[in-house]
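Note that this complex is displayed minus one protein chain, with the remaining chains in position.
Up next, chain A:
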Amino acid sequence: MSESSAATNFTLAELLICACADVWREEGEVLATGIGIIPRIAQGLAKLTHSPGLMITDGEAYLTETPVVIGAKNHEGRAYAGWMPYSRVFDALWHGRRHALVGPVQVDRWGQANISCVGDFARPKRQMLGLRGFPGNSINHVNSMFVPNHGPRVFVENEVDVVCSVGYRKERWPAGVRNDYMRIHRIVTDLCVMDFGGPEHAIRVVSLHPGVSFAQVQAATGFPLLKADNLRETTHPTEAQLAVIRQLDPKDVRSKQLKDNPPGIRPAA
């Protein structure tokens, strides 16, 4: 069996790591920022396989050419190539050479996302994280999203409660406001991969994870979805990718990210 052959035995978390890594393919020398365990393993996988030009940090303030291992107990063996304190992160992201993979709480049909709060802003029903970096990231550079719980509470029917990150809703863009630095590349969920390649940036499903049907994805989404012309099954991890994932996450923290750690190939619903 060749190292690059498709694996037959892999978990959904591992499939998602590979699909997430793919969002940075052909991005070149951009700062890749994956928020959360699966996106973080994914950025390391991307850098160690198809996208060596990516810049990534140690999770604190330094750039490293060797992705740090998840769950390390100390700083031994770390090698720093550069410095990336938050002030420089802001400079880099306002400059545009960054691609973040972020985790929204709500997403609407225009790709606008909410992580601020639910309900009235003055006295929210549920305060969440706040705007954090969403307004700045979304208007300045390319972003992708990771949603490990694809459902109608995330992909809402109407507009999100608080628009934190910009999207493709025309009414949101008054004359004179530049929208040409923004782009939403992909949304990777536990059911499928989507992009904004439909008419007027409508969301389309571009690949379905093994055992998932389009009808199932549509039923879990609060707005109508398009099917990409070449809708296919999400590419399975290769043995080589799985080896890199094990190297980046030797303690298998990835197995605790999705409820019951489902297999990558799910029995058809």
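We take it that contacts are C-beta pairs under 8 Å (C-beta built on N, C-alpha and C of every residue); 3 or more make two chains touch, one makes a residue touch a chain; residues count from 1.
The definition used in the following text is that contacts and distances are computed from a predicted model.
K.L.:
Which of the following is the UniProt-recorded protein name of the chain this complex doesn't show: "Cytochrome bc1 complex Rieske iron-sulfur subunit", "CoA transferase subunit A", "Leucine/isoleucine/valine transporter permease subunit" or "NADH-quinone oxidoreductase subunit N"?
P.N.:
Result for the unshown chain: "CoA transferase subunit A".
K.L.:
Which of these touches the unseen chain: A:116, A:143, A:189 or A:207?
P.N.:
Touches the omitted chain: A:116.
K.L.:
From the list A:39, A:133 or A:148, pick the residue that touches the absent chain.
P.N.:
A:133
K.L.:
Determine and list the chain A residues touching the chain excluded from the picture.
P.N.:
58-62, 68, 72-75, 85-87, 90, 93-94, 112, 116-117, 121-136, 138-140, 162-167, 172-179, 181
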